[in-house]
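The excerpt is restricted to a subset of chains, each kept in its original location.
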Amino acid sequence: MSTTPIAIVAGVGPGTGASVARKFAATYPVVLLARSPENFESLAEEINKNGGKAIGISTDISDEKSVKAAFDKIKQEFKDAPIAAAIFNASGRFVRKPLLEISVDDFGAGWHVGVKGAFIFSQAVLPGLLKHAEDSNAKHQPTLIFTGATASIKANAQMSSFASAKFALRALSTSIAKEFAPKGIHVAHAIIDGVIDIPRTKDWLKDMPPEAKIGADDIAQSYWDLHLQSKRCFTNEIDIRPMLEKW
Amino acid sequence: MSTTPIAIVAGVGPGTGASVARKFAATYPVVLLARSPENFESLAEEINKNGGKAIGISTDISDEKSVKAAFDKIKQEFKDAPIAAAIFNASGRFVRKPLLEISVDDFGAGWHVGVKGAFIFSQAVLPGLLKHAEDSNAKHQPTLIFTGATASIKANAQMSSFASAKFALRALSTSIAKEFAPKGIHVAHAIIDGVIDIPRTKDWLKDMPPEAKIGADDIAQSYWDLHLQSKRCFTNEIDIRPMLEKW
């Protein structure tokens, strides 16, 4: 008897992460990872109330021990459930400053969370994804998705911390995709090129119509579409923009 | 009263084009454009028999007059129906030869069909796509999709004709995307990186499992997913590979 597969979202907040979690929760029990419980508590409650199943675990994704502890809890809760989908949606703190004013710590912040964290997360979820890949009853290919940004392909002035981390994440995603595709794991990288419409950005682009921003639920739908692709059709990279984006 | 919107597929053959046409025919009346009637006759019949509506028109997509004649027929048949989706799936004949052995005509073949043809097709469908964008009852954003290939981003030795055409097509797609996105038209380019499983390739990769090739129906599903994206989430480029592709 095969166990119900689960989905894991790292970097849940009031924006994309929450939308992605809700979307995947319609099909799978979901695990919500975020540093601060306030980022997942009400969301987990909402999902559980609506007939889904969600647990949140306070996790520092850049810290191997913290991630190990989180996956121990996941194991307690879901036994050795295969992982149908894992979404990495975390970034470090954002520093936009003249290069000579950035501290080494600030420069590294993007990498520690957004790249090292992505590596630690990948190592933690890949065994469960491989397990799902070997399950002949699995309905969809196990999917590992990384959230990128404009800065994944464009390194502007004063953006060295964020851009170098996002370039690095893109390389990590591709390298994992090439290694694990032959084993049935679908790895995808999404270049989110525009402002996402979330509480934090509600005052941005205020004079513009709604289609000047990216809908977080729409990103979630696109991630879900990626998850549904067959093993004869893996998309490894998509870009996403709102209709009114200049690029 | 708004007219039923239609979908138009250029470059219908026994492969991707047919799959795409079937997929979109489940929702829209479809127009099938191909040079030779044998490429669309049985497909149109099949769609019409299954409750859809399809007409095929013999068209040389690289010839402005031929395309104009085709769109006159479309107008006769569908009046001024808005266009919900237009898919350009044509390529010129494929020349793989040492550079010094390629004739100027052969070198140009890729461009004439695959780039000039794409330009002529775009000019023909854009007014109908704009009409759909202005229709407040439209369920989905009007979508214009171009089919690319590995050669869209990689120019190998002996591939100058095909690669230069596919690079050019990618530029054309991006330029149209940037001009028409603010008007609500979703333009996307698909990098099909692998062998598509169609009658012509049935003897290729024979010793490999099915997931060494791309499923034509799976491409069609991904194109349909693009069409369903909201105006707050346009993907302008996807890549597509089979699970076992080396890249």
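Going by the order they are written in, the chains are A and B; count residues from 1 in each one.
The rule is short, and it goes like this: contacts are C-beta pairs under 8 Å (C-beta built on N, C-alpha and C of every residue); 3 or more make two chains touch, one makes a residue touch a chain.
All of these numbers come straight from a predicted model, not from anything done at the bench.
Trainee: Wait, 2 copies are placed, so what's the full copy count for the complex?
Mentor: Copies in the complete complex: 4.
Simple rule for what comes next: only the chains that are shown with their structure count from here on.
Trainee: Roughly how many whole angstrom separate the Cα centroids of subunit A and subunit B?
Mentor: Result: the chain centres lie 31 Å from each other.
Trainee: Along subunit B, where are the residues that touch subunit A in the complex?
Mentor: 141, 178, 181-182, 184, 186, 197, 210-211, 213-215, 218-219, 221-222, 225, 228-247
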